[in-house]
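Each chain you see keeps its place in the complex, though not every chain is here.
Letters A and B mark the chains in the order given here, with residues in each chain numbered from 1 onward.
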Amino acid sequence: MTIDEANGADGERSPSVVYDLDADCTPDDVEEGVPYLGTVNGVVDYGVFVDLSESVSGLVHESNLRGEYDVGDEFVVELDQVRDNGDIAFEEVDIDEYDVEPVDHDYDLGDVDSLTEILGETVHIEGQVVQIKQTGGPTLFHVRDETGVVPCAIFEEAGVRARPGVDVDDYVRVTGEPERREDAVQIEADSLTVLDGEDAAAVEDRLDAAIEERAAPRDVEPLVEWPAFEKLRGDLESVARLLRRTVLEGRPIRIRHHADGDGMCASVPVELALERFIDEVHEDPDAKRHLFKRLPSKAPFYEMEDATRDLNFALEDRERHGQKLPLLLMLDNGSTEEDTPAYETLRHYDIPIVVVDHHHPDPEAVDPLLTEHVNPYLHDEDYRITTGMMCVELARMIYPDMTDELRHVPAVAGISDRSEAEAMEEYVDLAREEGYDEQSLKDVGEALDYAAHWLRYNSGRHLINDVLDVGADGDEERHRELVDTLAEKSRRDIEEQLDAAMPHVEHDRLDNGAHLYRVDVENDAHRFTYPAPGNTTGAVHDRKVEETGDPVITIGYGPDFAVLRSDGVRLDIPTMVTELDEEIVGGGVSGGGHLVVGSIKYVQGRREEVLDSLIEKMAEADIDEELGSTSSPI
Amino acid sequence: MTIDEANGADGERSPSVVYDLDADCTPDDVEEGVPYLGTVNGVVDYGVFVDLSESVSGLVHESNLRGEYDVGDEFVVELDQVRDNGDIAFEEVDIDEYDVEPVDHDYDLGDVDSLTEILGETVHIEGQVVQIKQTGGPTLFHVRDETGVVPCAIFEEAGVRARPGVDVDDYVRVTGEPERREDAVQIEADSLTVLDGEDAAAVEDRLDAAIEERAAPRDVEPLVEWPAFEKLRGDLESVARLLRRTVLEGRPIRIRHHADGDGMCASVPVELALERFIDEVHEDPDAKRHLFKRLPSKAPFYEMEDATRDLNFALEDRERHGQKLPLLLMLDNGSTEEDTPAYETLRHYDIPIVVVDHHHPDPEAVDPLLTEHVNPYLHDEDYRITTGMMCVELARMIYPDMTDELRHVPAVAGISDRSEAEAMEEYVDLAREEGYDEQSLKDVGEALDYAAHWLRYNSGRHLINDVLDVGADGDEERHRELVDTLAEKSRRDIEEQLDAAMPHVEHDRLDNGAHLYRVDVENDAHRFTYPAPGNTTGAVHDRKVEETGDPVITIGYGPDFAVLRSDGVRLDIPTMVTELDEEIVGGGVSGGGHLVVGSIKYVQGRREEVLDSLIEKMAEADIDEELGSTSSPI
């Protein structure tokens, strides 16, 4: 502690205290009128010389001496005067009983974010080690204080880990000179001390308080007033706080998201908000590449293949770069039981998992494995609040300055997922103010779908940003033209697919009055192209709903899977799946969905049986003209 | 302008001109006997001191003064003398009426390509910014002059973009010291001035003239005299000029090419020519890796999947490295309507597209989207001029010194594509002089096919170079042995495939007398191995032509596609496809090709109908014994 700290908040000093300077104290640490413990290091004719620290020594002239002392004796002195040449003179203080209070050097602590202003000067940094990287030369300790993160180089022997006793998460004091290296500022450290006890606690408190303050989500008004959304706002604020804290702590973030329009509308704004916040926090301009990655999921859930790959990359990065393991953020994805094998594998590592999704959740299965879980169903709302709508607000809580870029996004998300949320009208109005009519919003959604298809499992960052016009270079004209081109190609390909498929569609009338349409998407449509079976089925269904009117069910089936869509019929798909699995021995039926959209898998050799039985169940389902698959995402 | 420039070409100076030195002029800019405008900055007993620029000042002794002046007054002086200690003395000039002509500092402009000779000295560079890269330390402005490109570092604050007003494509003057950094020379810039008006125009003109001159394709005689080829020569020269200019301007080039023998024979020579030219132009030895990439196409056209991936990489490189977007060069590929969705997507970005192809083109569809389009059909020639033949000449126009490595390549290209061009004999003779007999040329072609199959969609640069013996390390023996090994494996695998498939081949005699052979390449041949369905069909066809003699048609069909080959029957495949698509509702028939080679796709469930109908049309096709699929590429 420094004297100021020792003095307490009121500035009053207890008269019975004498201060004992730490060895590294300098003349700057010595204050007038304050008693210090001195040690005699020399006796001369005209007095004695005392040491207060390694660099603080001075004469006590005989006229100022009260006793006689030999080398090694200790007595109490106060500052007498500092001569022009820097020599210091002390006088003895008459004090008998006192408590000794140690005084640390009053480190003039530097801030990591202002090191470039003092290149080459000595600076002291106190903070926490967040990464330790061994190079072929020095060892680099990345130290975080409340203002940022800086690498501190210590050289023991080429390629040999310096200070093996220092670990990630230790609190340390570093003394050294900031230097400009090839690509960033780093401290050439003269010393690195692991703090413990009170010192560590003080730094920890300071950093925690600073992080806590900086992590606080920004208080932004939702783009649209909406009671249903209000229920979710607190949850989203918690996620925003957690994500901001994650960035501040230097932990990487990996997003996995549904590879469709709503998934893009959810993940792209959050990606940009996090990247901008990372840029703000970290000195290294490449930090956002090291600390952030967005990837679409291969399946509508978090497959083991994706999870093992993600895990292995994370472990690799930890070994190679000394990075922390990431936080996993699942968007428009991740609420269901199918995600649990992946979660259970990651659970054995320090990888927090956060889900923001609007698909029908299975909280019993997933919640024990999650750090945060935001889903409208958990608040008696439903899929109409799309993930894109939630994530635009989440992005704004993380980095509010991007609001202007995002006003049209909830409308795109809603239209992509055919949301009939009460707020849709207002969202569409907002988008209209940005120059989007309803057709152009639809076009953006179709262009996203089309681009996502061809990008396969790449994030396609720049192209998607241009299509969605978020974080792009602001070339409005390119955005419009690009969307036109892609949306038009999308419609043309869907048209070609329908030309091939529609003549093969079989029609039946079920007992409950519903029209049933069946199409073999493997045999009677183009394979391995756009649109894929799910979208093909959707296009057939939409066309038939238009032609026939409700109630309509469409089944698009392949050798071992089927996609289901309904308008006006209440299909309880989870229950149907459970029943089919029980009834059809060796059918291997699984799948999911909800009232009007779903998909099932089965064993190829039982296809006829499964489909026949499925249709029997559909014929018994309730008609509910209100229900439309147009209001529901897959 | 400098005084020499101001003096004009004749060296005569107008008597009524007085020169006004720019602030950064130095004593070196001052010439004897030339009148300059001076500004009084001090008055002393024995005269006045005048400033001509920031660093040019001197005394006008009273004996040389004609008037009386106060501080701030301007009058005209000439150099009187330069003393040994560097002091300058001026004398007043008697001149009443004059025009003032500004004089810029006569920058001793350095050349980018000779910076290593003046490391540490101050140098001035004038050129154009071609790339701006922000590092964690300085901002790097890559500046191009007529001799090369050099990074100029400016440090504002760590990781903060210096000089945000400077953009790519600006013309600038840089003053600084060339230093050797880890991996290259860079200028530590003291100043970077954006030029405008005349200055910018002068640099632009200079660079343009230099580029224009350097971009000029080399005037090389074709390897073989050939009237048909002469028609294409001008087009190829335009492409060579454009590609050389692209390299000089620092724009990356990406080649996409057909993944077969002719495609390799086309792309490998161009790849090497461009890489060598890049090496010649750019200081950075890694430039060719940053500025060039060759990739085989997944399909016989430019798929949306490839295009979105290429686009995204390009946008990523622009963001990360400040690189320009690339020029796309399509080789042995790219002339057809199927390429247009990809082209239309790229069109919205600054990505020029150039095609050199010999497949039947659809100029109406593609030309509006292309910068250059070379195709023999556009000059009433045909596929017999293979892309490999054209590109060997193109490579020589770009970098003529590689001619000796390329003499055998057109023959390999021709034999791979079964070209019966009139020049084939001469090409084969050329190859014979290099030690290739006809069998060994065939072997190289087969080895290329075999290697390309296993490389999937990797360029396989080094292996392919060794197989084609272009740009390889000149180990002739390895080349021969490697070709022998691969060609033998290829033949063995084809033999095994035929052993499986031939017994299943069905035979019919059509009404027009043609033999029709049909083979189910999915059901009656090995799948997912070499040879793939196209090559399997070709091998069956060749075997049957040998056995039966013309006219022969072979159909190799899978569940939703068929490959067609003909010898002696004139198949108008595009017309057949159009008719089939119209006649067979829900058939989803598409495809292409020309007289003797083609492929079609259809919906699996309509296979029988499509094939039956196709065969009916074949039975009505004209017999033309001249025609052979042996003379036509896919």
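Just so it is clear, a contact is a pair of C-beta atoms (placed from the backbone, for glycine too) under 8 Å apart; a residue touches a chain by one contact, two chains touch by 3 or more.
Quantities reported herein were computed from a predicted structural model and do not represent experimental measurements.
Enquirer: Please state how many copies of the single repeated sequence make up the complete complex in this structure file, given that 2 appear here.
Expert: 3
Please note the rule applied: only the chains that are shown with their structure count from here on.
Enquirer: Provide the residue numbers of subunit B that touch subunit A in the complex, in ascending order.
Expert: Residues 134-137, 155, 157-159, 181-182, 303-305, 307-309, 311-312, 315-316, 319-320, 341, 344-345, 347-349, 560, 585-588, 601, 603-606 of subunit B touch subunit A in their complex.
Enquirer: Tell me, which parts of subunit A touch subunit B in their complex?
Expert: So the residues of subunit A in touch with subunit B come to 115-116, 180-185, 283-286, 289, 451, 454-456, 458, 460-463, 466, 478, 481-482, 485-486, 489, 496-497, 499-504, 520, 522-527, 530.
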